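Only one protein chain is missing; all other protein chains are in place.
A, B and C are the chain letters, set down in written order, and residue numbers restart from 1 in every chain.
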Amino acid sequence: MSKSKPTIFLDPALDRTSIATDETISRDQLAVWYRTMRLARACDQKLAALYRQGKIVGAVYLAIGQEAICTGVVSLLNRDDYFSTVARGLAGWFLRGVEPKHVMARWLGRDVPPAHGRELGLFFADIQQYGIAPYHNGSMASWIPSGAGFALAFKIRKQPRVYIAFTGDGATSPGDFYEGLNFAAIHKLPLVVVVENNCFAYSTTIEKQMPVENVADRAPAFNIPSEIAFGNDIFEVRRVAKRAIDYARAGNGPYLVEFKTFRVRGHGEHDDMGYVSADLREFWEKRDPLRLYAEYLSGAGGLDEAEVKAIDDECVQTVEDAVAWAEAQPEASPDSVTDRLFAP
Amino acid sequence: MSKSKPTIFLDPALDRTSIATDETISRDQLAVWYRTMRLARACDQKLAALYRQGKIVGAVYLAIGQEAICTGVVSLLNRDDYFSTVARGLAGWFLRGVEPKHVMARWLGRDVPPAHGRELGLFFADIQQYGIAPYHNGSMASWIPSGAGFALAFKIRKQPRVYIAFTGDGATSPGDFYEGLNFAAIHKLPLVVVVENNCFAYSTTIEKQMPVENVADRAPAFNIPSEIAFGNDIFEVRRVAKRAIDYARAGNGPYLVEFKTFRVRGHGEHDDMGYVSADLREFWEKRDPLRLYAEYLSGAGGLDEAEVKAIDDECVQTVEDAVAWAEAQPEASPDSVTDRLFAP
Amino acid sequence: MAVITYLEAISQALRDEMRRDENVILLGEDIAVFGGAFKVTVGFLDEFGEDRVIDTPISESGFTGAACGAAVEGLRPVVEFQFADFIACAFDQIVNYAAKNYYRWGIPMPVVFRGPAGGGFRGGPYHSQNPEAWFTHVPGLKVVQPSTPYDAKGLLIAAIRDNNPVIYFEHKHLYRRIKEDVPDEDYVVPIGVADVKREGTDLTVVTYGAMVHKSLAVAERLSREGAECEVVDLRSLSPLDRDTFLASVRKTSRALVVHEAQLTGGFGGEVAAIIAQEAFDVLDAPVTRVAALDIPSPFAASLEDAMLPTEEKIYTAAKNVLEY
Partner (left out) sequence: MAVITYLEAISQALRDEMRRDENVILLGEDIAVFGGAFKVTVGFLDEFGEDRVIDTPISESGFTGAACGAAVEGLRPVVEFQFADFIACAFDQIVNYAAKNYYRWGIPMPVVFRGPAGGGFRGGPYHSQNPEAWFTHVPGLKVVQPSTPYDAKGLLIAAIRDNNPVIYFEHKHLYRRIKEDVPDEDYVVPIGVADVKREGTDLTVVTYGAMVHKSLAVAERLSREGAECEVVDLRSLSPLDRDTFLASVRKTSRALVVHEAQLTGGFGGEVAAIIAQEAFDVLDAPVTRVAALDIPSPFAASLEDAMLPTEEKIYTAAKNVLEY
């Protein structure tokens, strides 16, 4: 079905196969973001392997191909801004300081905070240490209302803070998306909705999800500004997200940014992506965010190829170490299973 | 709060204090619609009295001031089109042949079909006799998804039928409004959403309900056509609703029409409307749909005042007779209370 | 001390807590300008302002989720559902976000959901429901249901100060019908503690909400006939104070469980099952339940009266248990 998609995969205005920035960004800073994205990629690749080996049970969901978005957006945040990711935000966590070894330990169901084995490695919330808010990661879009709630608290307390709700394209269909954003818009709450439109909700194409071409086409319903941008270019992500964050922080209300990107792997690793055409894969492969960024770095970015390679290798090693550490952690004790149901 | 509303109550382009039509409509036909609206008004006035007298318990909700909308819309439907009303659609039922005596009997909890005492007089569904569809009248907007479902059945069966979902302004805030209309738009279902924007959802003004000025401003989110019109002019209602119905019936998908109107009485008769300014009431009193229509009738409409008056009197009498009949009906027997839980 | 209604007790608790703690905010439909469908929050907008008394759009899921988020950030939102029936629209946020949050992350969420529940005034299928059993099966939620002004005030204050999501079902039929002397100052009725509303030796009636009053009336009638019922008002359904009613049953050897919600799958099944298991050795008669019939709430008086548990039905069931 989806194989009969038109061959134009992306609005030509958004399309690019090389990237550049006009910000002045230090080499070190550039390297930090690259390392973040690479680490996320390496982690994901390892997770896939662990899943294949049966070491992670249930399912794993990867963010391969989408690393530029959360990296770019989170790079703009203040320490007291909050964000929440759905399933594909590993790089955002890393940029906030979350450690790969903890991520791995959580995926392996080990007894590490904050979940102590209660949640999948996919999900993460730790406000105090990382400003990553706990929200409802079960039902799609359920985090838009809670994002509005956090933003409401910021507004009531007159704090110039913002809440970023990362959201997939599929997650813009549930009523909670509408109700939450409506509430935020009425009260002009500092909520930025970052839509990672990766062409599919599981196997479902955009045309079966919505009667509009872009999620951003829905912004008029909330009387809020919106933009559509190319999500595999970290510099574009920063440029566009900055406008959104500044706008929300200044008290003007919510803002919706839609980044076009592609989910390189299946919905989860159990999914063979039979519904994705070879053309589409190929198109996006050429626009892989890490490839684009690496090319920039070893060109205008001022790092040489060896330096880039060194980061790559270091990330792979970090992930190996992370797994080793994680595997050495204890499983949560069965005796603890009923602990922590109610807060004191 | 709401008293500080600006004094412009209605877009001047929509505003009118007299009405006219360029359709050719027979005197008889004009009188039928007038009688329908007047009957609804008389019924409502009687319901208010019965409530004050304690004869109707619980609460009553009236449609006074909104009679032109459902009359105009339903006047355009084919017999096999369906519609559903929320709380303010009495005239629509009457136009389909529902009898006032049955309405009264239902309000009084008598043992008459189809509810046999199980539902408030406010709600009504009888597909076979009247093409009024059973839907979920509890939670606001819950009828938009089911409206889409009826329309889906029409589409699958390739029937050129439409479903009209009457909806208040307040009922456009719940997620079901979004999910239902989204589904209908994706599948181009023959669903016409008729929004009766009567300035309030209970006590809540439009500004507290939505970040846009008009419900119709939300249509782009569904990529569907929409119009805003003056709802107290039955001819305007017909003109605009016809476009919507023709469009939907032709297989183009949903259409949203927003009629501006005013809820002359409280949300229910228990509500003293303390939140409504005198100015606003006065403004709309001059634009009462029955007054406008009566003036047209006894002018260009070609009826003389006595004829109009005769209809008025007849309606009052019909309602009195209806109450007398209703009061003579038996209450539902307690023994029947567990009947009809499951369909055979 | 002053004699106030059940409704005034709820208002008072809200007002006092809002004065005491600026983190307490209210969200709901028509609660600000209008003061609420039942007028529980009249005057609150003037006193506390728009930031703290928020008229929401009709978006139960949306404002529930928002309240939960705000609660995590340290506010203490109290959400009013206009009728408890509409809590169904916020179901996912409550059972999947509010209930599970602390277990997952160890981060508190102090939020209260007020639901005006119950029938008896011809509200029909959508304004009469008693939805407590949808939530007593959800670990992580506290569920309370006061029967008196004193408990209404004390439980609501406790709920607001609790660091967990608490669902507070208030019975609409009691709003203006039940009055009593209530302390002016603030006090807490601890969540998770049942109350023996009447002592007795012959039969334990375990009940809550509006049925407490019907049960007490039946107890008086039976007392005149020579049997003394102990009436245990659960007050909290989750967590459940098993000790209190089990101790009572150990004393009386007979138990009747009464609630207004429909029988099948109602919370009474849980209570009856606990008694039947834990007090098996002392029971002299089968644990019996009285509840509404298993149908939606009908509108007509004749039907609603037939559907709801009445004093007559409670009396008959009590007699059967006593005479078993």
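Definition applied: a contact is a pair of C-beta atoms (placed from the backbone, for glycine too) under 8 Å apart; a residue touches a chain by one contact, two chains touch by 3 or more.
Note that this is a predicted model, so its numbers are computed, not measured.
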Neighbouring displayed chains - absent chain, whole complex: A, B, C
Of B:L39, B:L76, B:L90 or B:A148, the one touching the omitted chain in the full complex: B:A148
Identified contact with the non-displayed chain, of C:G28, C:G266 or C:P309: C:G266
Options C:K39, C:H137, C:R250 or C:K319, residue touching the unrepresented chain: C:H137
Those residues of chain C which, in the complete complex, touch the missing chain: 85, 88-89, 91-92, 95-96, 99-100, 103-104, 125-126, 133-134, 136-140, 238, 240, 261-262, 264-270, 272-273, 275-278, 280-281, 283, 285-289, 294-296, 298
Residues belonging to chain B that touch the chain removed from view: 113-116, 118-119, 123, 125-127, 133-136, 138-139, 142-156, 175-176, 178-180, 182-183, 186-187, 340-344
Interface residues of chain A (partner: the chain not displayed): 1-2, 57-58, 109-111, 115, 117-120, 123, 137-141, 170-171, 173-175, 201-204, 208-210, 274-275, 331-338, 341
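Operating definition for what follows: only the chains that are shown with their structure count from here on.
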Geometric centre distance via CA averages, chain B-chain A, whole Å: 46
Residues within chain A bordering two or more other chains: 175-176, 178-179, 182, 186
Of all residues in chain C, the ones touching two or more other chains: 56-57, 59, 61-62
